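Heads up, one of the protein chains got dropped from this complex, but the rest are sitting where they should.
Order as written gives the chain letters A and B; numbering starts at 1 within each chain.
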Amino acid sequence: MKKKGLLITGIVIVVVIVAAAVFFAFFRPAGEAETAAREILMPIIKDTEAQLIAIQRGDIHIYPGLARATDINALKDEENIEITMDLGFHMFYVGINMRRDPLSAKILRQAVAHMVNREEIINSLFEGYMLPLAHFVPQSSPYHDDTVPIFEYDPEQAQAILDEAGFVMEEATGIRINPATGEPLREIIFMTPTYEVAPTSAELGKIIADAAQSIGIPIKNEPLDFPIMLDRLDIHDFDMYALAWSLDRIPTFLYDFFHSSQDVEGGYNNPGINIPELDTLLEGLYYVPDEETARKYASQAQQILADELPYIPLYSRPYMDAFRTDKVTGYVSMLGYGAAQYRNNWTKIGLRPLADEEVRWLLPEEPQSLNFFTNTSAYAAEVYHRPWDRLIEVDPETMENVPWLATDWQVETWEPEPGREATKITYNLREGVKWHDGVEFTAEDVEFAIHYILDNNIPMHISDVQDVVKTNVPDPYTLEVYFDKISYWYLIKISDLPQVPKHIYENVDDYQQFQCWLEPHPEVEGLTQLIGTGPYVFDEYVPGEYVRLLRFEDYWYDQK
Amino acid sequence: MKEFWRRYRRSPQGMIGLFIFLFFLFLAVFSFLLTSYHPLRDRYLADRMARPVWMQIFPKYRDMPRTVDLMTTARDWEISGEPGIEAFLIKHEEAGVITFLSAEKGRGEEKKLLLEQAFLYEQTPPRTFVLTMQVKPELPENLSGHLALDIINPAGEIFALWSEEYTGARARRPVRIDSRDQALKRRLQLSPFAEVTEEIFTGTGEYKLRLTATFAGEEDLLFPQNGRLEIENLNLRILGRLHGVLGVDHLGTDLWSQLVYGARISLMIGILSAFIAVVIGTGVGILSGYTRGVVDEFLMRVADVMLSIPTLPILIILAGLLGKSVWNIVILVAVFTWMGPARIVRSQTLSLKERSFVEVARASGAGDIYIMLKHILPNVLPLVFASMVLLIPVAIIYEATLSFLGLGDPMTATWGRMLHNARGFGAFTELAWWWILPPGLSITFLSLSFVLIGNTVDDILNPKHRERS
Partner (left out) sequence: MTNAAAPPEAGAAAPICEVKGLGYGNYILRRTIYTIIVLFIILSLNFVIFRLMPGDPVRSILDPQMTPEAKLLLRKQFGLDEPLEKQYLLYMRSLLRFDFGYSFSTRMPVKQEILDRLPNSVLLLGLALLITMSTGIVVGVFAASRRGSFLETLVTGSGLFAYAVPAFFLQLILLLVFGYFLPIFPIRGTMSVPPPPGGLALVLDRIYHLILPVTSLVIINIGYWALYTRNAMLDALSQDYIVTAKAKGLNRSQVLYRHAFRSILPPIVTLIFLNLPTAISGAVVTETIFSWYGIGRYLLEAVLKQDYPAAQGAFYLIALAVLICNFMADLTYGWVDPRIRVGRGGDRG
């Protein structure tokens, strides 16, 4: 009798336990995470295979920067993975040397442009995961002008304009005659990166070369090692090349790329375009007083560029990031920057873990050095931007300026000398913002950053501040910056400077040697000298393995 | 010679090695017969990572599609629904052209014609299709033309793939409808990551391509007669998910072709490299062993220094910096492997030098060079030959390793490169063992064959090496 009772009790207990386990397995309350992530752990996984497996197995929750179609295809059908897609500022283009015959003839450039089949390239090389770009300013930029006419893929048209301009086809060789010389066109070399480094680029080179050849333009594609290619570009020894730029929301790059003054050895005006009318527009764009005028100049510049074709833009890579929807929430898609890139402030402050304690965010490459004054790697930027705030932020949908550390600003003019006007910007800064070590953030820190860069002539940032004449801090939360010229862009350039805590860097003589992330903080235990005012504190970087960041409890913005 | 062959035949390891070698030689020489595809240039032969055809024996893969081109001719199309006007469609003599003509029957603003072509699809859904055609509009002033292409699946769902409006006269324009196109996905209101084919190909049965041509004239005017829309070479290519002997890689190139042509390269690189190494080594060895003195010291020092350099690291550095071509690899490997043969030849030369026939030759006034060439050289040849054969697998493996690390010639399909691609383009995550195993095993067996042959040859020609058995 007793035994039976015992047995029944035992069975009941087992059943209850099993039922509970099953219940919790399936109906685990998806904890609406109340607070921002306590910790961000960034495992360093370089191998693509390993990266994909990591997100599939949940070892990482965020996979930023999906680029290859293979990888996208591997992840997109997974149940609990969401891939966000945002227009970026990337531009992949073909650059043309306008100084040299025969590509110095505009008609020839336009004919080549007609032979570029962006759809075919994007669909066959990238399985459709790129955005065709034929304009000189990417679609995501506020300065993109859609009305500018472009050259569509049209082989018949290409042949028609060539014939009309006198580039007649010589039947025997299949090459067209150059009307300027009377001789068949010489072989045009199209440089691309090697198959090793960038297989799609090399492949693309071949597609375009073949297409051009089919209508009698003898283009031959030549995959080259990157440094060799760059050497040739610098001394202007090339015909055509393929490269990409990562641009930004301000259009001053048009000046850097297409102003005649940049046509020097080592300058960025590789095509050698030299058009006075364009020069004036670009100068105006560079030193523009406000956004309206900027739009006007940018439009007009794009009109000229679209006709002259120093570049044939091909495509723009959108930002594609993968998120484990069962592990994280609160990420925000951002126009121009993607959901997971370091410039996306909104994901930074909005990210919340759902299941685990920490958020595991993939770092696809070794950051190596976190010296933000000397660093050129995007992966290091991924790390040291997290502890930072910017003065002015960017709206994720409209790309308008949003007050952040600067609550308010005025763009005015002053007179450095009588009769000449220049820009003066006043930033009103937020009160009660603290650095990670508890020291208060003031306008002196920003002023210090400006002068530190100027005094040390730091190559990476000097062009942002070189027009600064003087600065003034009338009170701890007001910064006045006086420039030598007029330009609306100064506002953003100053806002985008790295966060340089004065109380730490005033003791640093050699910015190149100073490894802020390795030096322990003199006062606060557990902190390094890589600090900012942002939502996450840099904790440690274990080379080869991971980076760790911890939530900043005294962050000024109430993240809830 | 006959004696050599007779003794060789008796050795089981020798014969096995020989057969394996002959197998790969066959692959190399007759590659053009074994495959009709170019290992690198013929791309998009099938959908990426399509599996080998013989995997059909597994039920999971039995019904997967192969690449198929539905080239349609005018005759295949049927008029569907109310024909606008009879004379609209002309079934052109040239098979690949469909011509729509506007004709003058009566008034009205719009005339339309629908053409349909049905095809049977009985496999599992494909992942990708590409439809290409060329359109040539020739329209007078007051007439506009419109073309639209839809696909209808057995369930009756209609998917609008493409449409375009035309005016005036234009030259022939190519049209390409790719199932991966983002614009198409937007038109079909699918997410950027959706598979268009999954939405369309929901089952087996009859699928229809529908071509709709519309001419629109002006109200109250006589409908113009001379409008013309021509469609040429309409082809629907469905990319297969099964292909060939070994499937395809991420770009759709045939893996069997890569394997077969890879045999050529491996053999060539291996043999050439070993040959050069042995030529250098023999020269150095004889010179060194015969002349002795300063020359000997110097040459052997050079050999020592080179032996002290870690081989793979230096090869990596030189290959990386000198540029990635097949010839570079051949020469580099030769430059770093000649030392072994040199030593062997030198010690052989040393002992030969003391032999009587050399004494005799010297006594009768023969010059040094003459002696070296006419007396020493022929006698070291058996040794040289054996060491060359044993050096070939070394060269092959070095080349494969360098290619695998990414330092080989990207424009040449070698086995090492195949493995490099397998690693870099997802063969491991997809567990595509048919991509990974064949090249690796080929390297192994080819090397093995030379080792076996070399050992056998060595045993026969150089009996004193045979003391250990």
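Side notes on the structure shown:
The rule we apply is simple: contacts are C-beta pairs under 8 Å (C-beta built on N, C-alpha and C of every residue); 3 or more make two chains touch, one makes a residue touch a chain.
Quick caveat, the model's predicted, so the values are computed rather than measured.
Within the set B:189, B:308 or B:356, the residue that contacts the chain not displayed is B:308.
For the chain left out of this panel, the touching residue among A:253, A:297, A:477 or A:490 is A:253. Touching the chain that is not shown, out of A:35, A:173, A:293 or A:512: A:512 (per the contact rule at the top).
In the full complex, subunit B contacts the hidden chain through residues 300, 304-305, 307-314, 316-318, 320-321, 340, 343, 393-394, 397, 400-401, 404-407, 419, 423, 428-429, 431, 433, 436-437, 440, 443-445, 447-448, 451-452, 455, 468.
Seen across the whole complex, the unshown chain contacts subunit A at 41, 43-47, 49-50, 53, 59, 225-228, 230-231, 234, 245, 247, 253, 256-257, 264-268, 360, 366, 368-369, 371, 374-377, 457, 459-464, 512, 515, 543-546, 548.
In this section, only the chains that are shown with their structure count from here on.
Mean C-alpha positions place subunit A and subunit B at a centre distance of 35 Å. Residues of subunit A that touch subunit B in their complex: 48-49, 52-53, 70-72, 74, 76, 83, 85, 117, 119-120, 122-124, 127-129, 131, 153-157, 159-160, 194-196, 199, 202-203, 223, 225.
Remark: subunit B residues 44, 48, 130, 170-174, 176, 178, 180-183, 185, 192-193, 250-251, 323-324, 406, 410-411, 423-426, 428-429 touch subunit A in the complex.
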